[in-house]
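Note that this complex is displayed minus one protein chain, with the remaining chains in position.
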Amino acid sequence: MSAIAVRRRTLPGFGLTMGLTLSWLSVIILIPLAGLFLKSFELSPEQLWAILSSRRTLNALRVSFGLAFAAACVNLVMGSIIVWALVRYRFPGRRLFDAIVDVPFALPTAVAGVALTSLFAEKGWLGAPLAALGIKVAFTPLGIFVAMIFIGIPFVVRTVQPVLQDLDPEIEEAAGSLGASRWQTIIRVILPSLAPALLTGLALAFARAVGEYGSVIFIAGNLPNVSEIAPLLIVIRLSEFRYADATAIAVVMLVVSFVIIFAVNRLQRWAQNRIPAR
Amino acid sequence: MTMQIADTVSLSPPDAKARAHAAAARNNLRTEPKAVRIVIITLAILFLSVFVVLPLVVVFAQAFSKGIVAYLAALAEPEALSAIRLTLVVAAISVGLNLIFGLVASWAIAKFEFKGKTFLITLIDLPFSVSPVISGLVFVLLFGAQGYFGGWLRDHDIQILFAVPGIALATTFITFPFVARALIPLMQEQGTQEEEAAISLGASGLQTFFRVTLPNIKWGVLYGVLLCNARAMGEFGAVSVVSGHIRGETNTMPLLVEILYNEYQFVAAFAIASLLALLALITLIAKTVLESHLDEGHDARDH
Partner (left out) sequence: MTIEVRNLVKKFGSFAALDGVDLKVDNGELLALLGPSGSGKTTLLRIIAGLDWPDSGEVAFNGEDALAQGARERHVGFVFQHYALFRHMTVFENIAFGLRVQPRAIRKDEATIRVRVKELLDLVQLDWLADRYPSQLSGGQRQRIALARALAIEPRILLLDEPFGALDAKVRKELRKWLRSLHHEINVTSIFVTHDQEEALEVANRVVVMDKGKIEQIGSPNDVYESPATAFVHGFIGESIELPVQVEGGLVRLGDRPLTLAADGLAPGASKLFVRRHDMLIGPPGSGAFEGAVQHVRNFGPVQRAEIALLGGETIEIDAPRDKELRAGDTIGLNPRRYRIFAGA
């Protein structure tokens, strides 16, 4: 009678939907990205090296990666404090502040850029008092740092918040009943449970800050070698029709992004294996 | 299999006083001294106020700094109107495309088991971790004058770069994951039982999708569309690279903000910016409302 050659699926449409998914994914994402890598292969290693080791490129990469990392670290600390306040304490306006955390996600980057610039410019609401103290933010690397903190904060908060919320109260009670001080409980029990989420948040905030363009360029000053970020240098090279330079910088940044995604995926898997899902 | 203890017999409610006592004891073990609490709350509020609330306030303060008439006049400029129009068109195209893709992809990914699923989801997520500038660059490399398809496009007189198709493509790239990522976990959690029931009752694939699956994920669809739309309307870096900045033609609202700002037309720049900020606020409010709907769906399933 019937030979069951093909393993049939109960619900219909797998072939069709999977085919459409893969085609559309290829057209919109994979082929364009592959084009970028293909373009970079047109460069000889010497050419690639010459572009990447030029002073301006190196400085742009240093500014982007260095400040992004510094901003991500600030976000890690401040994000943890915000998460702790939002999850563990009750205070007036808590729900409002919880919602506000998402503003950097939702606010278009150009809007954030002009707003931060106007806020931190020498005559701005915050810029003026800071200038009186001798601190100049707008149009300096410090401005880039501020903008990167702005766009990175939701990543840490939204990654860590659900994990802290789901943390079993009994483990803290157990630690307390075994004689641990509150501080010991936080450092030895809670922090290790949050570690994967904290690291993931750090990585996501860093990845976002490295690639950020809109909210940074207004406040950056964009002085080559000093306050010029890598994405801006790509745009400048494009406007000069130096496609090879733009491609080389882009490939470096993409590879770093992919390494971060990979690391985050591993981190998540590690966290899942270490702390079994409840 | 022996006895079944009847679980219909409910236990007498625990003593309220004892319960309050236990809760207090639990809180004691799980909280910090009052001074510490106040410091942490203050730090959190201060940080969010300075870095998030103030920039938002500045946008509106600057937009209305010369009064409401100047504000409205700035928005009535033909350049502003054309930017608003273009932004709406581009958002409609990319949200539409990504909505269809999101529904199709989440059906394939959430309702079936296959090898490489995690990898496929990672690929769909890629645009989240690509710099917006690079998202624009890839299309320049494909469709630009020196790009892979540049010559062919010129021969056939097709304009992609520095025109609406290029802007729509770059925006679609950037917003690619939103709808799919909102739906996949939701549909995975809902499982396939209702769909199996529908099929066994004689429904076709499309009937099953439209009558059973779609009503169950409607809030999730709305959620994904909302976030996708916010990002599509607000995208700056990618669009900036492919737009060509032709005034009155290929400037979206964020691009116009940049141009006006660089020309020191601050009221006009912040007027457009205020519209985008308003969009962001509405999106956040709607998102909060939708999240409570999605949570309800959660509870309804937990029996």
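Which chain is which? They are A and B, in the order written, and residues in each are numbered from 1.
As a convention for this text, a residue touches a chain if its C-beta (ideal position, glycine included) is under 8 Å from a C-beta of that chain, and two chains touch if they have at least 3 such contacts.
Small disclaimer: the values here were computed from a predicted structure and weren't measured.
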Sole contact to the chain not displayed, among B:203, B:281 or B:294: B:203
For subunit A, residues in touch with the removed chain: 1-2, 4, 7-10, 12
Missing-partner contacts on subunit B, residue numbers: 1-2, 4-8, 193-194, 196-204, 207, 211-212, 215-216, 297, 300-301, 303
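We take it that only the chains that are shown with their structure count from here on.
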Residues on subunit B engaged by subunit A in the complex (per definition of touch): 26, 29-32, 37, 40-41, 43-45, 47-48, 50-56, 58-59, 62, 101, 104-105, 107-109, 111-112, 114, 118, 120, 122-127, 129-134, 137-142, 144, 146-148, 169, 172-173, 176, 192, 195-196, 199, 204-205, 208-209, 230, 233-237, 240-241, 253-255, 257-258, 261, 266, 269-270, 273, 276-277, 279-281, 283-285, 287-288
Residues of subunit A defined as touching subunit B within the complex: 9-14, 17-18, 20-21, 24-25, 28-33, 35-36, 38-39, 78, 81-82, 84-86, 88-89, 91, 93, 97, 99-104, 106-116, 118-119, 124-126, 146, 149-150, 153, 169, 172-173, 176-177, 182, 207, 210-214, 218, 231-232, 234-235, 238, 241, 243, 246-247, 250, 253-254, 257-258, 260-261, 265
